[in-house]
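A single protein chain has been omitted from the complex, and every remaining protein chain is retained in its original position.
Coming up: chain A.
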Amino acid sequence: MTATAVVAERAADTATRQDFGDVLRAEWIKLRSVRSTWWTLGSLVVLGAGLTIVMCWGNADWLASEGADESPGSFITWGMMIAQITAVVLGVLAVTNEYSTGMVRTTFAAVPRRSRVLLAKSLLVAGLLFVVGTATALIGYFGGNYFLDREGVGMALEGDVLRAMYGSGLYMAGLGLLSIAVGTLLRHTAGAITITIAVVFVISGMVALIPGDIGLFIERVMPGNAGSVIATPVTFNPNLLDAWPSFAIFAGEVAVLMAMAAVALRRRDA
């Protein structure tokens, strides 16, 4: 065999060898080619920006009045509190629709290294949610701040306000990852959405009722509380830690769940 033939053979071998880029491209086609991706992202924008604008419009004169006991900074990303449901749905569906349709067997026969599938889905969902989440927060800011400005309580896009913009993107991305992990662990759409929303929304709010230091600790570390601080310039809840320490707690929780999901994915039969 000549040297060129050997080289040609090697080139062919690298070309056909499955790499992570292949898996990422495949998962991108998957994500793009189902409608649920587009209407969850559409809902994120409509709810996230729309509700922020509506709340700022409705509360601007009160916020400018003497009797106001909340900051305009708590309203400027208000819609994201509701829009986070769509991030949960997008993350869960990215995984569970494979299980509900039986497609997961096709996926893992095509990509036997399952952790690559999980990683590719995570990168794409998190990336998409970061971009769309940040854009949504910005639309909400520009729309809502118009009404706040009219009453003289507008805010400049700097400091904590600016941080809340990309913070909204980060929180949506984190929620998407959390949902992917829960979806992978439960493999069931309704179950995963219900549990994630219950933990993030309902229980995160309810733990404030637990008295004492333990109650305060639990309130601060619940994912819905720890994650959302970064997404708002001034939080409604004065008990929570600052934005970045809170987000570090949330990121840690997401990482733990993701690790559990990766282990379960490897061990369980598809």
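By our rule, a residue touches a chain if its C-beta (ideal position, glycine included) is under 8 Å from a C-beta of that chain, and two chains touch if they have at least 3 such contacts; residues count from 1.
Everything below uses one rule, namely that contacts and distances are computed from a predicted model.
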| item | value |
| --- | --- |
| Protein name (UniProt record) of the chain left out of view, among "1,2-phenylacetyl-CoA epoxidase subunit B", "Isoquinoline 1-oxidoreductase beta subunit", "Protein LplB" or "ABC transporter ATP-binding protein" | "ABC transporter ATP-binding protein" |
| Hidden partner chain, touching residue among A:Ser65, A:Thr106 or A:Asn239 | A:Thr106 |
| Identified contact with the non-displayed chain, of A:Lys30, A:Lys121, A:Arg187 or A:Arg220 | A:Lys30 |
| Interface with the undisplayed chain - residues on chain A | 15-19, 22-23, 25-27, 29-30, 33-36, 97-98, 101-103, 105-113, 267, 269-270 |
